[in-house]
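Selected chains only, in their assembly positions.
Labels for the chains are A and B, by order of writing; each one numbers its residues from 1.
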Amino acid sequence: MRSRLQKRSKKAGLLPGSLIHIGETYTDKSRINLIHYNADDFGAKEVSSLADLPAGKDPQEIIWLNIDGLQDTKLLEEIGNHFALHPLVLEDVLNTDQRPKMEDYGDYLYIVLRNFNSQGSGDLISEQVSIILGKNFVLSFREKESSLFATIEERLRSSKGRIRKSGADYLAHAIIDNIVDNYFSVLENLEEKMEALEDALVNRIPPSTIKEIHNLKRELIVLRKSLWPLREAISSLERSDSSLISEDNSIYFKDIFDHVIAIIDSVETFRDMLSGLLDIYLSSVSNRLNEVMKVLAIIATIFMPLTFLAGLYGMNFKFMPELSWRWGYFGVLGIMLVIALFMIYYFKKKKWF
Amino acid sequence: MRSRLQKRSKKAGLLPGSLIHIGETYTDKSRINLIHYNADDFGAKEVSSLADLPAGKDPQEIIWLNIDGLQDTKLLEEIGNHFALHPLVLEDVLNTDQRPKMEDYGDYLYIVLRNFNSQGSGDLISEQVSIILGKNFVLSFREKESSLFATIEERLRSSKGRIRKSGADYLAHAIIDNIVDNYFSVLENLEEKMEALEDALVNRIPPSTIKEIHNLKRELIVLRKSLWPLREAISSLERSDSSLISEDNSIYFKDIFDHVIAIIDSVETFRDMLSGLLDIYLSSVSNRLNEVMKVLAIIATIFMPLTFLAGLYGMNFKFMPELSWRWGYFGVLGIMLVIALFMIYYFKKKKWF
């Protein structure tokens, strides 16, 4: 997170709309992937410049241009000119700490999302995905290459389902749906960590627990920061009266909205349960202290009177009648035993052990 | 909960609308129960395929089709085709971690609910119940067979009350009312557990208390997660201007809405009281520690000076005049007694015991 804010603050004082890439650079070169299809045809190729775009004589043909890697601001400007995008849209595409949002620019919709990953036991990784939905085209921008869009390309290629027949808005929906479904696996991962933590708390309370709880809390905070604006963005997509989204397809955005709500519900539930775990942890620490103190108190309470008695008869007074009694020693031993037994009985009654 | 999220995430990348059963499979085979009735007639039978549906010449006849077990996706598709349901509705029926909701598809309303059970001292069990209310039919889908609908069938059979005369919307209302009333027994069960816990806290504070409080809290969180969307769903049912719900019957949905509000109130109250129990528990632990430390401090404070005195006269100096005094020993014993009594008096005054 640090790097983001730092880079952002470096922009202070610049003109709004100046194209500067804010965020990590993951790739050497931006890669452009061009897919064009209609109900009958399908073509996909990697292109190196916008000159390779189809002439666009077929009004039914839908073009999907995916750009991986955002460091090539020249290319972005070119795309902006070609599709007549507002400079602020390009600025937002390059600025990779956007909150998820949906903006209606009339001729096209601009949607920003955050795609989360939590590979293996690792930490939460996220990247910004920008989607521009126009009349017959979809532009998507990612920070780096990933397999995120492979299934969609495959579906387009094999013409599974209604996707080839359903227009650019359905394609945009498929992309967003894909990203939102990724949240479920992130939640699963979090849930597993929480359950492991809860199991651990039952047996032992290692001092690192609090750090782990803190880390989980942190991941939830990061997720949450992205989810609430996402909800808003999807909701405004669904309710948008833009002609770019057909009425038929708007129900699919409603479906994504339901998913986002369910994810938010789970995150809120996890937060509640995490605070419960913290309570368990803190009270375990207290119980542990209690247990330690009890052992100390029992030992001290039993041995202090005995040691005192032993000390008493270790005094060197000339005249101490008990010292010369025949059974004095064993008498004292007996008294000590009685005291010890009484103490133990007393603690048992008080349920100290 | 784990299984749900896991199965859900497996769907990532699939087409929306693909029929895949997400959730536990409880039965070998889906069972279809067909009830058809009007003011005069009533028939109920178990059918094996939709071919057994009545021809539907009687426009007054109401058909209630109940399906138990959701693994038979073929059957679901068949039903979907027969009643002209949207693919997303079927997807939601099969996906058993839906939030409660109500959706108006024009020709029919789709309602998802969660039915809770807490048998005996056991944990909270829940299943998803989907209801589709059409012009003259009600479809209900459950994850497994249960006695949940037995009373309604019985009422229909014996024509008790207005149920046979009141249309499909009243039947839907009766089903929902049944499910919502189940929440009350779940609340009762929770209340009993909380009272048992509170009684236990008065006498003893076993270290397991915190776990029990955590479990109760968890159950409340699960309930709550289901209740708020339920409230919304019932509210939109009540306010719906769908022609499927007659004005006369909408007051009955208002009644269910009141019940849901009352249940939510109770759950919120329970949460407050549970946090109160946690406070009691934590302060009991503190008090207990205080008590232990006091015993330790009293014992140590009384015996340390005495032991020191005994040690003092156990020194082997050649010249220690007291040692040869006639009443030295008894004098020291007397001084020790005075010290001990003073200490006890001091602690009494400080109200340490």
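One rule holds in what follows: a residue touches a chain if its C-beta (ideal position, glycine included) is under 8 Å from a C-beta of that chain, and two chains touch if they have at least 3 such contacts.
No experiment lies behind these values; they were computed from the predicted model shown.
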| item | value |
| --- | --- |
| Overall copies of the shared sequence [whole complex; 2 in view] | 5 |
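To be clear about the criterion, only the chains that are shown with their structure count from here on.
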| item | value |
| --- | --- |
| Subunit A onto subunit B, rotation angle from CA fit, given as a multiple of 5 degrees | 70 |
| Subunit A and subunit B: spacing of chain centres that average the CA atoms, whole Å | 26 |
| Contact set on subunit B toward subunit A in their complex | 1-2, 5-6, 8-9, 11-13, 15-18, 86, 88, 97-99, 101, 204, 207, 210-211, 213-214, 217-218, 221-222, 225, 229, 278, 281-282, 285-286, 288-289, 292-293, 295-296, 299-300, 303-304, 306-307, 310-311, 313-316, 320, 322-329, 332 |
| Interfacial residue positions of subunit A with respect to subunit B in the complex | 151, 155, 160-161, 163, 173-174, 177-178, 181-182, 184-185, 187-188, 191-192, 195, 202, 251-252, 255, 258, 261-262, 265-266, 269, 272-273, 276-277, 279-280, 283-284, 286-287, 289-290, 293-294, 296-297, 300-301, 304-305, 307-308, 311-312, 314-320, 351-352 |
